[in-house]
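Below is a structure I'd like to ask you about.
Apart from one protein chain that is not included, each protein chain of the complex appears where it belongs.
Chain nomenclature is as follows: A, B and C, assigned in order of appearance, with residue numbering initiated at 1 for each chain independently.
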Amino acid sequence: MGFPNASGDLSSEMEVDAFRRLFPLQFHERHLAESIRPDGRPFGRARDTSIALGAVASANGSALVKIGSTTMLAAIKMEVMTPLLESPDEGCIAIDFHMPPICSPIVRPGRPAEAAPVVSKQLSDTIASSGMIDLKELSLVSGKAAWMAYLDIYCLNADGALFDTALLSAVAALSHLQIPAVSLNDDGKVVLMSEEDGEMVAKEPVNKEKRKLTLKSIPFSLTCLLHKNYILADPTAEEESVMETLVTIVLDSSSQLISLYKPGGSVLAYTSAIQDCVALTRQRVKELQSVLDEANSAMEVE
Amino acid sequence: MAGKAGTTPTTYSPSPTTKKTKAPLFKDDDVDWVRPDGRGFPQCRPAFFRSGAVNAASGSAYAEFGNTKVIVSVFGPRESKKAMMYSDVGRLNCNVSYTTFATPTRGQGSDHKEFTAMLHKALEGAIMMETFPKTTVDVFALVLESGGSDLPVVISCASLALADAGIMMYDLVAAVSVSCLGKNLVIDPILEEENCQDGSLMITCMPSRYEITQLTVTGDWSTPKINEGMQLCLDACAKLAKIMRSCLKAATDSQE
Amino acid sequence: MEYVSPEGLRLDGRRPMEMRQLRAEIGVVAKADGSASFEMGNTKVIAAVYGPREVQNRSQQMSDKALVRCEYSMANFSTGDRRRKPKGDRRSTEISLVIRQTMEACILTHLLPRSQIDIYVQVLQADGGTRSACINAATLALADAGIPMLDLVTSCSAGYLNSTPLLDLNYVEDSAGGPDVTVGILPKLDKVTLLQMDSKLPIDNLETVMQLAIEGCKAIANHIREVLLENTKELEYRRGV
Partner (left out) sequence: MVGLSLGEKHFIQGGIAQDLRCDGRKRLTYRPIYVETGIIPQANGSARVRMGATDVIASVKAELGRPSSLHPDKGKVSIHIDCSPTAEPSFEGRGGEELSSELSVALQLCLLGGKSGAGSGIDLRSLVVVEGKVCWDLYIDGLVVSSDGNLLDCLGAAIKAALSNTGIPRVQVTADPSSDEQPEVDISDEEFLQLDTSGIPVIVTLTKVGRHYIVDATGEEESQMSSAVSISVNRQGHICGITKRGGAGLDPSIILDMISVAKHVSEQLINKLDSEIAAAEAEEES
């Protein structure tokens, strides 16, 4: 390798990997000029997505979701609580998004990632505003007992599009959720009905009908990256770090806009760009819906 | 709804209806009880390893032994914390944590300090620390689901992740535990067995060098029994290391 | 509640002006540069002094005087109810600061520039007056370490309950809610270096209570001096002088 004497274009003189690390922006822009992304995708295409339901045996509902190499594990544990006074016949969902130190080099034990609480909040807001879940379905005995669903999402591998993956895994886990059959004992405490003596016990389960949640309008999301005139769907962590402007759009299954989120960034998002993003999201929603349906039907076959 | 989570009322997980005491897992002198998952006493659960599970890490591995599922990432060697003084050998930093849904009752998902210390001790003897002076290697483990023998699985998985990261080691570290139930020694116990064990023995060793890096014993053991338990573990470690080695080999083959 | 009986006896059988039994021992922590244990009745503390030594954190180094640091910690078993106390809670931070400031005032820090002196006090049993006991133990430990001081610092507390001034309050008396005056003095110079009081006390009575505490300090100073003298004699004997 010779010593470059011109400070301009070094790409011909360097190995690809070195160029990628030293001049990430140039590296990406040269790709964009060729209408292709470093991983070989065209601009508008999202990465391969897969959903595996029931990954955690110790939880009531769980899902492992992968978008590209971003991997998230969501699991729901159901516990019983006394409902709040202002809403005696409603249950509750507590959503928490964790980024354990394994998922990314920037997270260290005792120093949680900045992104985690942000995604947590976005998730809770999105799921609340989508009206996907009727909290009344989580009620057991009005004013006495209701379900508290703890939905914990762990990011196992962070490679961009964290919110999209988290939302998809949350939705998948909720669709997989099996509410355990319970009955009331003499003390007014809720107890589990075990499978074998379910017949012999005279008591009726309190939630005979309500073993699965009806998910009304399911929210799906797509994050797009705006750079100059390009719109890149579903960016990887590397793309996110090089180019700043992100737009996340959440639509429900009937293509209603649920939320739109653009956290700063240098490029102003023009209305036309947003329109394009929404169009991309619309396509993506169809894809995700079919992936989710497939996963659900695969579970039923088993 | 989720916004209310801050003022969460106290919750409990519903317990089974009938409070009948569970039939003991085994009877004291009964030699031919069957293990809950139908294995023989000296039989390990089928082990599944996969390296390279997390692409943001320098090296990583996923291990699944029955219901015990563990993922380990290795970062580094990278710059030590600023406060650290100069050191001419490398540093090893470990952390083991559980997910909130790893255990049958919902936990806090906090760090497991005991396991963190044990993992550190089990690995430090195997790593050639002098090959990365002034820097730190971080080994972070997350137990996705706890199904018994968590620590041995974490240790084996961590050594695989270290190998995947290309950290120089004298040998792979394999770990196996046995539980003592009455008169019987059962290897690679599941959660139920661990909960009623009379004693346990865990060995982490470097099979090719035939050296033990970490050993813990609890409960009442006579010398012949310790001998027997150790031999059982060492044999199992050797077999486990073979599986780990073939996993690494498969990974490199597929890369080529 | 009656803290002083009509016969003039306190709950633990002492008279109002009576101090609890004092016991002091030097050299209880072999590896420290200076150490001492100090007991006032059931209150028992250990102090260890490390230094003067190189300053650990360079940015804190001072070119004209020594850096004095202090950490106060309570053992889990030191109080009646077992409680896990996190280190560095407000109370211990406050006491650490009080001890540090008190000791700093009497150490001749300008003689030891660019060095650091660490004082660690560990409460083994707390039965009122831990603050005073810690200061007394720290003085002894500093003397044992051979650190130059203006004078010994001694400390003692006094209170005012059932309209009687009481010397050296124990835990029950301390938690009665009455005034609690902690005084630290330099006995030779007859100067007060520390004065803390909580709760209400008529200004006329402050004088008497404070005077009582000062008397207590002086008595402790005598005791400490004896202990030091004895210790020195022992060292002398061992050296064969």
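Throughout what follows, contacts are C-beta pairs under 8 Å (C-beta built on N, C-alpha and C of every residue); 3 or more make two chains touch, one makes a residue touch a chain.
Here the structure is a predicted model, which is why all the values come from computation and not from measurement.
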| item | value |
| --- | --- |
| Missing chain: touched chains present in the view | B, C |
| Residue touching the undisplayed chain, where the options are C:E71, C:D151 or C:E215 | C:E71 |
| Option touching the unshown chain, where C:V4, C:V28 or C:L67 are the choices | C:V28 |
| Touching residues on chain B - with respect to the absent chain | 113-114, 117-118, 121, 124-126, 170, 180, 194-200, 205-206, 209-223, 226-227, 230, 234 |
| Footprint left on chain C by the chain that the document does not show | 28-32, 35, 42, 46-48, 50, 71, 73, 75-80, 82, 84, 87-88, 118, 120-122, 124-125 |
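Methods note: only the chains that are shown with their structure count from here on.
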| item | value |
| --- | --- |
| Chain closest to the middle, measuring from C-alpha centroids that were averaged per chain | B |
| Length of the line joining the C-alpha centres of chain A and chain B, rounded to whole Å | 29 |
| Chain B-chain C separation of Cα centroids, rounded to whole Å | 50 |
| Centre-of-Cα separation between chain C and chain A, whole angstrom | 59 |
| Residue ranges of chain B in contact with chain A within the complex | 1-5, 7-18, 53-57, 60, 67, 69, 71-73, 75, 78, 95, 97, 99-104, 106, 109, 111, 138, 140-142, 144-147 |
| Contact set on chain A toward chain B in their complex | 56-59, 62, 69, 71, 73, 75-84, 90, 92-96, 98, 100-105, 108-110, 123-125, 127-128, 133, 135, 148, 150, 152, 154, 156-159, 180, 182-183, 185, 189-194, 197, 201, 237 |
